[in-house]
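A single protein chain has been omitted; all remaining protein chains appear in their positions.
The first chain written gets the first letter, and so on, giving A, B and C; residue counts start at 1 in each chain.
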Amino acid sequence: MSSRRPLQARRLIAEYLGTLLLVTAVVGSGITAVNLSPNDVGLQLLENSVATMLALAVLILTLGPVSGAHFNPVVTLADWWLHRHDPDTIGVTEVAGYVGTQVLGAISGAVLANLMFGLPAVSWATTTRTTPHLWIGETVATGGLILLIFALVRTHRTRYAPAAVGAYIGAAYWFTSSTSFANPAVTIGRAFTDTFAGISPPSVPGFIAFQLVGAAVGLALVLVLYPRQTTVTGDTAPTEPAATQRVPARSRS
Amino acid sequence: MSSRRPLQARRLIAEYLGTLLLVTAVVGSGITAVNLSPNDVGLQLLENSVATMLALAVLILTLGPVSGAHFNPVVTLADWWLHRHDPDTIGVTEVAGYVGTQVLGAISGAVLANLMFGLPAVSWATTTRTTPHLWIGETVATGGLILLIFALVRTHRTRYAPAAVGAYIGAAYWFTSSTSFANPAVTIGRAFTDTFAGISPPSVPGFIAFQLVGAAVGLALVLVLYPRQTTVTGDTAPTEPAATQRVPARSRS
Amino acid sequence: MSSRRPLQARRLIAEYLGTLLLVTAVVGSGITAVNLSPNDVGLQLLENSVATMLALAVLILTLGPVSGAHFNPVVTLADWWLHRHDPDTIGVTEVAGYVGTQVLGAISGAVLANLMFGLPAVSWATTTRTTPHLWIGETVATGGLILLIFALVRTHRTRYAPAAVGAYIGAAYWFTSSTSFANPAVTIGRAFTDTFAGISPPSVPGFIAFQLVGAAVGLALVLVLYPRQTTVTGDTAPTEPAATQRVPARSRS
Partner (left out) sequence: MSSRRPLQARRLIAEYLGTLLLVTAVVGSGITAVNLSPNDVGLQLLENSVATMLALAVLILTLGPVSGAHFNPVVTLADWWLHRHDPDTIGVTEVAGYVGTQVLGAISGAVLANLMFGLPAVSWATTTRTTPHLWIGETVATGGLILLIFALVRTHRTRYAPAAVGAYIGAAYWFTSSTSFANPAVTIGRAFTDTFAGISPPSVPGFIAFQLVGAAVGLALVLVLYPRQTTVTGDTAPTEPAATQRVPARSRS
């Protein structure tokens, strides 16, 4: 990241732009998928999930050095909570700025996708997503996301975050029952488009509530599995830990 | 990995959680695939294999520093056997703990997937997988997995394990006749769900038996191809070895 | 890259060959996709986008050390403009050489693809792409591409460019309404083949115009988000920047 702390303004612009483009990617690829593969919803989801995975990885890589590339209120909240006793890190004011910016970016992203595909700027989503088992899905999806991100942070391996977070979401689209929104800002943004990726406004609060529950579960797992910052060599898995301690320094990456 | 040896408890929690989420990913993505792509079993397997590959890679990356991210009894057994004369590594007790934990995690993962998709917590699988040529498939699948993992361990390149093990399983789903279970714990877990990824209880022993045969074959190949720990530079392939020995140190990664 | 500056001739050959093979990959994979998946245009685009993404990544990796692997006039122009006050970098003459070579390479690539599939060497494309909302798509696609590339350049992370640029295009095929040409040379080349990837000659100027608009937008974002060259550690995202400053040197990659 920058050798000097980036200005607050640049960081908010990065969070706005990143969340905007993430939602544009999610919504836009969903529109294309439905238009071009009308006969198989699974194929539509495959097209949508692959495009989302790749776009998310690229956005984190592109904007991470500026803002940390949260693009997600639960990531910002978890980051604040884990480092709340560290004077160098973000405080409540910055958290509010990040979260507000992310929500505005997400809404803008849905609008951009609508316009880019010749649809009205805003069309409220009509897809109802309120079945309780979907909430289990959001809990699992968000818990896993928080565990992944802060496992990388606590082991100084966030260089893997772009590919890993993208891959995680690409998989979670499929293995969770809710197609893994796992992001309150994106959930709100997706209410502004009545397309494949949409979620009806009345379904939004339930999703956000269980995303927060999932984030809490994820944080608990982080504290149990990674109670403190540790340094990881290039060699970590799958072999039992002791073996990897014998890696000569020069083979570390 | 951790600069101090992680506590035993954390390691067992990591193995439990990792095997649980791996089975949730395998079973859950299979359920979604069948629900959304009802007309093409190949497309279902493509969706299932891509999601499994990505989830497995992320789980190894996330939990490797804690437990080594085995999630698989044959990996644990092979690891113990290869290092059995090394006092620093896992002993028989730890092996028993790992294996038991992996099996419990796998069963829990199937239950979680069932619940997340609104199905009964447990429904015994009815998919019979007992044709002898499937056993050749499990032998090949498991042998290749063990060779890959310990080739990386013996060349101090386990930093590549998350992506490589994920990619291997993603391919083996297709090139083996058995869709590559290659994991006794996951095989047991998959008996608890009567969905795309299920295997009927009577088919389980045969799969596990040939997974053990495959592991033995894989270990034999490891001993032949990598008789001892070696250090590999960033430059390894494809050119004949002598050439790569001329890599200046500063270009190594 | 080469420890001595490559000769101009080699650099132009690399730009010619790279742009040629990029268009061959785009056009050729499109022909195969339509031939083999006649019943689902989305599946055709999935096949075309995955092949393009992989080929582009490999071409940048292969030829980057020689010419920088621009393969795209807007990348060359943006690179010249950003470094216009730096005597070490390319000047107007080199820019003209690069751009002309890229256009010739793109046309040659379409011809090679046509011949390789037993079609006439040249068949003018008849696919009209002139709807205004497609122009928004090209603006978004090109702006994102320029931001990605120069965010990596300004943070000394172009080692990620092959995978990242490939992934970006693979996603942009889906989330933009125009399937993301984002390259004036490739757009011209694609007018020479009346196949899946073709664009009718009358549609070309509009696409190029908005690609230039997108490039300007992307450059503006680069200047706002990365006002100067900075050095990024391996650890960049997603966590707030301050945290990543505490990475011990030995864990950097």
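In this text, a residue touches a chain if its C-beta (ideal position, glycine included) is under 8 Å from a C-beta of that chain, and two chains touch if they have at least 3 such contacts.
These numbers come from a predicted model, not from an experiment.
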{"item": "Interface partners of the hidden chain - shown chains only, full complex considered", "value": "B, C"}
{"item": "Touching residue (missing chain; options B:L17, B:A164 or B:I188)", "value": "B:A164"}
{"item": "Touching residue (missing chain; options B:G30, B:G137 or B:P184)", "value": "B:G137"}
{"item": "Residue of B:V34, B:L115, B:L212 or B:V232 in touch with the missing chain, whole complex considered", "value": "B:V232"}
{"item": "Contacts of chain B with the absent chain, listed as residue ranges", "value": "40-46, 50, 53, 131, 133, 136-137, 140, 144, 147-148, 151-152, 155, 157, 160, 164, 167-168, 170-177, 221, 224-226, 230-248, 250-251, 253"}
{"item": "Absent chain, residues of chain C that touch it", "value": "1-3, 5-6, 10-11, 13-14, 17, 21, 24-29, 32-33, 35-37, 39-40, 43-44, 46-48, 50-52, 54-55, 57-58, 60-72, 75, 79, 83, 86, 88-90, 94, 112-113, 115-118, 149-150, 153, 156-159, 161-162, 165, 229, 231-234, 249, 252-253"}
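Please note the rule applied: only the chains that are shown with their structure count from here on.
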{"item": "Fewest hops from chain B to chain C - one hop per pair of touching chains", "value": "2"}
{"item": "Cα-centroid distance, chain B relative to chain C, in whole angstrom", "value": "37"}
{"item": "Rounded Å distance, chain A centre to chain C centre (Cα mean)", "value": "26"}
{"item": "Residues of chain A engaged with two or more neighbouring chains", "value": "40, 43-44, 46, 50, 53, 157, 231-234, 253"}
